[in-house]
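Heads up, this is only part of the complex; the chains shown haven't been moved.
Chains: A and B, in written order; residue numbering restarts at 1 for each.
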Amino acid sequence: MSDHVYKHVEITGSSEKSIEDAVQKALAKASKSIDNMRWLEVVDTRAHLENGQVAHWQVTAKVGFTLE
Amino acid sequence: MSDHVYKHVEITGSSEKSIEDAVQKALAKASKSIDNMRWLEVVDTRAHLENGQVAHWQVTAKVGFTLE
């Protein structure tokens, strides 16, 4: 692990269900172009509201992946 | 959308179940006096503890709504 170099990207995913699911949605799409994702940190948790309720959560995460 | 003006209020809701439910509880009460709520941002996630466990979550959100 001591000789790895990581790069970070920031992504936002959405879900009607939960904060965790919004993150998984973002990872599902990001994993199509990024290999070797190692960790993430949630940096912003927002929601779009309709009729006085949460219509969907929008969660932003910083993702670290190994630079090959 | 370009000619809207928004106002923000900060509210805290509680729930024994989850972080998401605490936010929904706050929205349910706030929607009685505020129309046209558009988005929210979670700004603080706390919990009240009893017997070494979470008794209820207390989540604070900043809510934006359209100023008519």
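Observations
Rule of thumb we're sticking to: a residue touches a chain if its C-beta (ideal position, glycine included) is under 8 Å from a C-beta of that chain, and two chains touch if they have at least 3 such contacts.
Keep in mind that what you see is a predicted model, and the values were worked out from it rather than measured.
Shown chains number 2; the total number of identical copies in the complete complex of this file is 12.
The rule we apply is simple: only the chains that are shown with their structure count from here on.
For this pair, subunit A with subunit B, the centres built from the Cα atoms lie 22 Å apart. Of all the residues in subunit A, the ones that touch subunit B in their complex are 18-19, 44-49, 52-54, 57.
Chain contact summary for the complex, subunit B toward subunit A: residues 18-20, 23-24, 27-28, 30-31, 37-42, 61, 63.
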